[in-house]
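Structure provided below as structure tokens; questions to follow.
Every protein chain of the complex appears in place save one, which is left out.
Just so it is clear, A and B label the chains in written order, and each chain counts residues from 1 on its own.
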Amino acid sequence: MSAIWAGLALGAIYGLVALGYNIVFVSSGVFNFAHAQLLMLGTFVAFFGTVTLGLPPWLVFVLAAVVVALVAVIEERTAIRFVRSTEGLLVTTLGFATLLDGATQVIWGGEPLQVPFFGPSEVVSVAGGQVFPVELVLIGAMVLLTIVFVLVSRFSMLGIAMLAVSEDREAALMRGINVRAYAVGAFAVAGAVAGALGPLVGPKTFAVATLGTALALKGFVAMAIGGFGSAPGALIGGLAVGLIEALAGRYLGQSFATLMVFVALLAVLLFKPTGLFGHARERVV
Amino acid sequence: MNLATAARRIPSWSLPLVLAVVVALLPVLGVGSSVLRQVVLVCILALLVSGLNLSLGYAGELALGQAAIYAGGAYVSGYLGAHGQTDLLVQLVVACGVALVLGLITGIPGLRLNKWALAMVSFFLVLLVPDILDLFEEETGGRLGLTGIEPVTLFGLPLDREAFAVAVVVVTALWIVVFRNLVTSRHGTAFLVLRESPVLASSTGISVFRMKLSAYAIGALPAGIAGTLFANLDQYLSPESFGFALAVSILAASILGGSASVYGALIGAVILQLGPLQSTEFEQYALIVYGLLLLVCGVLLSSGIAGIVGRLRKKVERRWLPREQAPPYEGELLPDLDGARLSVEGLSKSFGGLHALDGVTLDARPGEVTALIGPNGSGKTTMLNMICGYYRADAGEIRLDDTVSPRAPFQVARAGVARTFQTPSIPSGITVAEAVRAGRYATEHTSFLSAVLRLPAYRRARARDLDEAARVLTLVGLQDLAHEDATSLPLGTRRLLEVARSLISRPRVLLFDEVASGLDEDEVDRLGELIRRLRDAGATIVLVEHNFRLVLALADRIHVLARGSILATGSPAEIENHPDVLREYLGTPVASAAATPGGGRDDD
Partner (left out) sequence: MLSVKDLVTGYGDMRVVREVSFDVLPGEVTALLGRNGAGKTTTLRAIAGLNKITSGSVRLDGADIGPLPPHRRIRAGLGVVQENKRVFKRHTVEANLLLGGYSTGVRRKQLRESLEEVYELFPALRGRTSTPAGQLSGGQQQMLAIGQAIMGRPKLLMLDEPSAGLAPAIVLEVMDSVEKLKRSGLGILLVEQAVEAAVGVADRVAVLEIGRVVMSGPAGAIDDLEIIKEAYFGRVPGTDAGLTTGAPD
């Protein structure tokens, strides 16, 4: 059971990355490879705020959200806006991700930094398994964010407009929606969310510059399993990836953990390319 | 002979050849071992980058697993070297085999997936390298690394540091030759066609499946070769050499040098190896440099340094080395064409609930121009796409003469159906003549090997490619533009280029999709004349056209589509005065319909 809790907590992080991909993907049709690096940057800012500056927790959240949102907007302005092709976007978002990897490494060094959790840090026993409070908070945060995302996209005009943009950009323009502002807004929101999660993710993963790429790939697997553009899909996909990784690591050996995630990715892409909750797009010649 | 002609006679590969010889002689000239090491590392990186260039730059597939394939090649060679099999050639062959398998495995998902998914799957492999090495700890040394690799030999003779460096340079140079011969051949153009659009590729008879697999497989080879070379450089391997930093540096070098070029890989490798990769102390800064390179080159410098050099060279050539006008085509411009009867019977197709085509029956005969007209959304384009095999019919049948038309689009094209596109589809980075020759790729099959080795079979095919291209370009009146950049042409000219491309395969059925739109009056007249000549030569011509005048003037028979069904069929004179056709085009008469509420019922 402890392995399951650990897997779910890890899965929550993957799900959060997938959710970030989705926010941007839905509103601007871009797959932002660097989103995991934004989350990673959030953990570093959390470390900086908590340990270096000694700020109170609420201020750390605000600081991380603002800083990362700003970086995300810079990314939209530099790596996204002027690039058209899929290949081009992969190159530039990967470039931005690498830039963040390098920059955090230069600023904070290559060693993992422990980000203290603002809440209790003693292991508690839940449902027959040992689990850290921060892990429970992570799972809760993931579920909560998914619910918020679903509610916003179903019932607020902002969300309805966002989905409209993803369905038909030109038709959305013809309804007076400022499509470009939505794209920037989506990056800012996705960045702010990623930043604000830093103080929660950091205690689980440590703040380390090598975190980004692995998170990016596993977050992608979560999105592939759940379906592109689906928030509940990101939640389920993330938790599934976390569980696969934790259970494979526990029962088959640590070397199988990532390998089994890869196998799951291949299986989903080959047998259900739209994922569990994804929309199949009409094929157009 | 004037200077310009003399300058043109110098082959483009002379300078690289001289460079290769000089570099290969460096060890003999007694340069220091640190310089030699750099030379070897540049060669290894160049090999990795050129593999990526083939898939990314030429085939347009984002297969990013080079670092993992490299690891495969290196560990297999290291294992052989540690177990007594030290011969360089044997190791190279085995490593190539492993690379081929890995390239295919990572590529297979790409046959079904979109570009993002392929990129992520192949990138994921890099993440797996340390785990897989761990699983085979006994053979690979796991995280501690593989030691005990014996010094490399060649035909039983040990290779010292200098000799090994020479061997590395020679192997790299040989690969570059292979790569160059491949991408400058008709296969290279076919890859560019695939990159531009799989739809275009299959419409010229290229099997997208086969072509993609070839790109993954061939692109993996240099990574395997590089692995062998790397394993024998330090006789020690560790998982850290094959991480994301390497994967990203390969991509950065490719983008910086120019992905769609032969020598771009070398340029990128030299710059990165002698720059940010130089020293481990700067490793953390290296990531920043790669990131910036990817960002800046991705946004501003899409064709890389090789692209800039290429443009400069073109300018210089244009200014100082004017090309001699090609002599006019001597042979017969328009030999008889063996047209096939195209018949469509009871064809139906729905998308969701929408009946795009509903039991359509029509035919087009050899030596006739058959026009397909109808208002927007009447199903003309769907009809065309179904003839070409892009959609599967819900009911009904399409026949060429008496055989049922094959299913896959590339097979339809090979059966002799050629088409043009509503929006001209022309690969970037090639000349008009090359774009036209691409239409002949499947007409005459040549193997990759014969292209790489420039065997007589390949040379004959190429001679016929050139000859046929000259013929059809003269036929459409573009012979003087043969060496221009194809995508830079104005729209009307691009349409004529597509017509030429569709003619070069001597097709049995020609499908012209809105071929006159965007042409000026003069061009329309010339096109009309050409279509008449093609018809008289025996071709089966299907014209999907908005230009009613052109249709009336050219067509022998007209089929009018409306809301997915055939509304009328007849000669131009019959169609011109057909009451149903007039009503479909001009709309329901409001006055009369208003007089009878619910009117227009007779319309159905």
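The criterion applied here is as follows: a contact is a pair of C-beta atoms (placed from the backbone, for glycine too) under 8 Å apart; a residue touches a chain by one contact, two chains touch by 3 or more.
Being a predicted model, the structure only gives us computed values, none of them experimental.
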item	value
Residue, one of A:L173, A:L252 or A:A267, that touches the chain absent here	A:L173
Selected residue (touches chain absent from view) among A:V137, A:A161, A:V208 or A:A246	A:A161
Sole residue of B:R341, B:R399 or B:R563 that reaches the chain not shown, by the stated touch rule	B:R563
Residues belonging to chain A that touch the chain removed from view	157, 160-161, 163-164, 167-168, 170-180, 279
Chain B residues that touch the omitted chain in the full complex	375-377, 490-491, 514, 517-518, 525, 528, 546-550, 552-553, 563, 572, 576, 582, 585-591, 593-594, 598-601, 603-604
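As a working rule, only the chains that are shown with their structure count from here on.
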item	value
Cα-centroid distance, chain A relative to chain B, in whole angstrom	35
Chain B partner contacts - residues on chain A that touch it in the complex	31, 78-79, 82-83, 86-88, 90-92, 94-103, 105-106, 110, 213-214, 217, 220-221, 224, 254-259, 262, 265-266, 269-270, 273, 282, 285
Touching residues on chain B, where the partner in the complex is chain A	56, 60, 62, 109, 112-117, 119-121, 123-125, 127-128, 131-132, 134-135, 199, 244, 248, 251-252, 255, 284-299, 302, 351-352, 385, 390-391
